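Note that one protein chain of the assembly has been removed; the remaining protein chains are unaltered in position.
Moving on to subunit A:
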């Protein structure tokens, strides 16, 4: 076998039904680890946690991309082979179908009695009349027909193959659409406290994930302000504390510079701006503080976003950094309880409800030093670089203050605001993907509902002057009742039937 022969052999193997079958199983099997191991693309924190818990296993798994299965080279190899196989299989079939549709129906087999469906009867019409009648009937039923030497050949049901091909080609189109979205789309996450806003630019997002071909300097410059956020909770019964509804009132301004508009953003009701979509994904509390430094000047006055530690009670933790404090910068760690209450044993305070019924904070470590040299995250400080001013914790309700030791200043817990996390996605593949998917289903349904079938009718004069009409039918897949209808329509009401064959369906 020469090189071309070998290539041809490989191609034939790749585009065979057996290979398609094996690749379909492989793609199913390959997806399994993606559901078992945490995935970096979905929840990177859990991947980190997995590494902590499985110190030897995790790096080995990582070598096989177990934490990025759907971006793994081996997974890509499977689905690319599958789709190459699909194209190699389906494109020639499309070609073939186009030729078949234009060709004559296959000519009448010599022995119609051998076909799975078969009927014979005698008629008083002449052979020509009988054939003309059959021809008209089949044409009326939208068979493609050909009349030749004493018989009618007919064929119908190319929609089956057409539907099948549309389905497979749509899968190909779906893959391209998804790929297009991945290359030209982007996604940004941002946390916004009530009263604040953001504009659609890469630098304003807490996390920004652009596709490979996105120019991050050219995003549509729309602006969004969060006016307020409202969460409703169930206040009685076994589901006490479960959220009923979330709504964020927004003001937004499209990039065309039009006037600001209002929108109430809810779960399941994203906002569309300039071809991008904005979603409400999460919420939490930003307690507000007023920090006064050693000289009596206000060094911080406003909200600090705290991260929920537990979704049921929204007990949240965070840090406050007073970078303007003089002579030294100040920072403290705190816990926020939306509805503070003593625990059953009276020793600790817990939050018993996620809504702000009785907000309180406890201020734990207070620190002084070069806070701005530590982590840049607004949620963390590095205590090892700072001087600890106090260790015991103090609980404050709204309006209460705490004096720092050594005259370093004080903090007042002034209230709270709520924050929301918003996600902006821009995905030019979204609509093409939807169209491809809809076409795939349409193709599938059409293919399952139709079958290709052939019907032949032969009429010949018998010795006694009558005409013997023979009908044969062949259906791809299980035979249909249509054949029996046709026979019934053609057979004269009084015609004697051949006992074995009338409308029979043989295996």
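Brief remarks on what is shown
Definition applied: contacts are C-beta pairs under 8 Å (C-beta built on N, C-alpha and C of every residue); 3 or more make two chains touch, one makes a residue touch a chain; residues count from 1.
Quick note on the criterion: contacts and distances are computed from a predicted model.
The chain not displayed here is annotated in its UniProt record as "C-type cytochrome biogenesis protein CcsB", chosen from "Carbon-monoxide dehydrogenase small subunit", "RNA polymerase sigma factor", "NAD(P) transhydrogenase subunit beta" or "C-type cytochrome biogenesis protein CcsB". Of the candidate positions A:141, A:266, A:290 or A:452, contact with the hidden chain is made by A:266.
Of the listed positions A:93, A:141, A:187 or A:249, the one in contact with the omitted chain in the full complex is A:187. Of A:234, A:462 or A:489, it is A:234 that touches the chain left out of the display.
Within the complete assembly, residues 17-18, 20-21, 24-25, 27-28, 31-32, 34-36, 39, 41-42, 46, 69-70, 178, 187, 234, 237-239, 242-246, 266-270, 277, 279, 281, 423, 425, 427, 430, 433-434, 437-438, 440-441, 444-445, 448, 478 of subunit A touch the chain that is not shown.
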